[in-house]
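Here you go, one structure.
Removed from the display is one protein chain of the complex; every other protein chain stays in position.
What follows is chain A.
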């Protein structure tokens, strides 16, 4: 194995951790093998054209300590509750440094809840071919296994990830969650990650939405400024099912949210919407691959980037329509707003279509705030920074407004508002 020179950045530190851990199995071995060969991608690999994981290869991330500092965790949780005005009554599953924390969690009725260990034994699946999933596969220790029985509306759930990084020794954690909705079931998940210090959060979600089921998944990534966030969602949607997802990216120095959705049966619908609000030297990447694998499916995607400082936003969205997927309706829109001279956007909206009776379109725009609109507001007596705030919020509102669940929508709206106020201050 020493003879293999990876194509990308060496993942040696992670692989060493895998070699010394308990709980190896053939699935994980294959993932390790892939990482050993491919390494962590640097920009240049087509799927990672605009995002390099070079920075990760340089850092010897350690496993999270067994018992994190309780006071620090408490401070982070209450901070998040206040910042985002979280509803205290909402059932919640709290993960601290990637491990389930039962004392802070209260799970909803009507769902069967398990832990990742069980999943690990059951699963014979090949690890997905993407790097972030492979990294998760070799180091995952815990995660939520959530099953909603057919016909049950399980209401809302807050899935809170707390990263308590100790300064000096960066840690990494790799939770693996699985959410399964039976036929006609419903659930809304508010997926919030917060933290402090230096850490890498590498969550992977395996999602199965049954026939006619509805899953809302509103994600707010508000990691610590020094953190890295590498998330992957694999979702499969059954006939007439809906996966309504939204990803709001606010935090982390380096972030990538990667979504792979498969519309597996007729009438399946997916929304892969999102917004990035970035500042400083943040780099955030939203990559999605939506596969239409059955006729009469519908996919919708609106992604907005608001970039200031030296921030760099990346959007790579692919709609793949397989030969069988006649009558597909696919729509994809990416709009970026550059608020500074030094911000950068890289967008690659992609259509790959093999069926003829389809309607697919995509659009992309990049620009600054429209001076005419600013002038209009100024001429009505609104001061400059307020006028800018109105325009930026209106720009973002188009996307956030697409979240189906009203409570989750209101939460994300507030997050956008407070982000702007913080920036504006």
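Everything that follows uses one rule, which is that a contact is a pair of C-beta atoms (placed from the backbone, for glycine too) under 8 Å apart; a residue touches a chain by one contact, two chains touch by 3 or more; residues count from 1.
Operating definition for what follows: contacts and distances are computed from a predicted model.
For the chain of the complex excluded from view, the name given in UniProt is "Fe-S cluster assembly protein SufB" [choices: "Peptide/nickel transport system permease protein", "Energy-coupling factor ABC transporter ATP-binding protein", "Fe-S cluster assembly protein SufB" or "Electron transfer flavoprotein-ubiquinone oxidoreductase"].
Annotation: of A:25, A:78 or A:340, A:340 touches the absent chain (contact as defined above). Here one chain is not drawn; of A:25, A:78, A:365 or A:421, the residue touching it is A:365.
Of the residues in chain A, those that touch the hidden partner chain are 46, 49, 323, 326, 336, 338-368.
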